[in-house]
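Below is one structure. I have some questions about it.
In this view, the complex is presented without one of its protein chains, the others remaining in place.
Right, chain A next:
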Amino acid sequence: MNRQRLILHSMTKVVSFIILSFSIFLFFAGHNEPGGGFIGGLMTASALLLLYVSFDIQTIRRVIPFDYVKMIAVGLLLAIGTGLIGMLFGLPFLTQFDDYFQLPILGETHLATALPFDLGIYLVVIGVALLVILTIAEDDS
């Protein structure tokens, strides 16, 4: 391991966590500030990409053992499932609800069904971006 890799690895370890945190911030900020599932997802994907670029693929596969195909499926199901909630109460597909709740630690919190919907999008975007890039990168034919 030469010095160049060492610096890269150290920097990556620090930076990827900052990016990840920022992406989660973007994801949660979406309802009131710029951000949201799409941007958050892309940002998370770039953090993971950074990990893949600086370390080799096998290492990251071992450390983060995600199956991105399943992640896409879960994301889609989540988004569709959120839409179906409304239908249980006889409302149109994709009716969104929001209300204020008193939660133990966070205090009064504004919760909306838009959040799980956005989470679905978030997961799909991460899955798509990484799946595509890794598939092409690993193809050695």
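Observations
Following the convention adopted for this analysis, contacts are C-beta pairs under 8 Å (C-beta built on N, C-alpha and C of every residue); 3 or more make two chains touch, one makes a residue touch a chain; residues count from 1.
Everything below uses one rule, namely that contacts and distances are computed from a predicted model.
Comparing "Multicomponent Na+:H+ antiporter subunit A", "2-oxoisovalerate dehydrogenase subunit beta", "Protocatechuate 3,4-dioxygenase alpha subunit" or "Light-independent protochlorophyllide reductase subunit N" against the UniProt entry of the hidden chain yields the protein name "Multicomponent Na+:H+ antiporter subunit A". Against the chain not shown here, chain A presents residues 26, 29-39, 42-43, 45-46, 49, 69, 72-73, 75-76, 79-80, 83, 93-94, 96, 98, 110, 112, 114, 117-118, 120-121, 124-125, 127-129, 131-133, 135-137, 139, 141.
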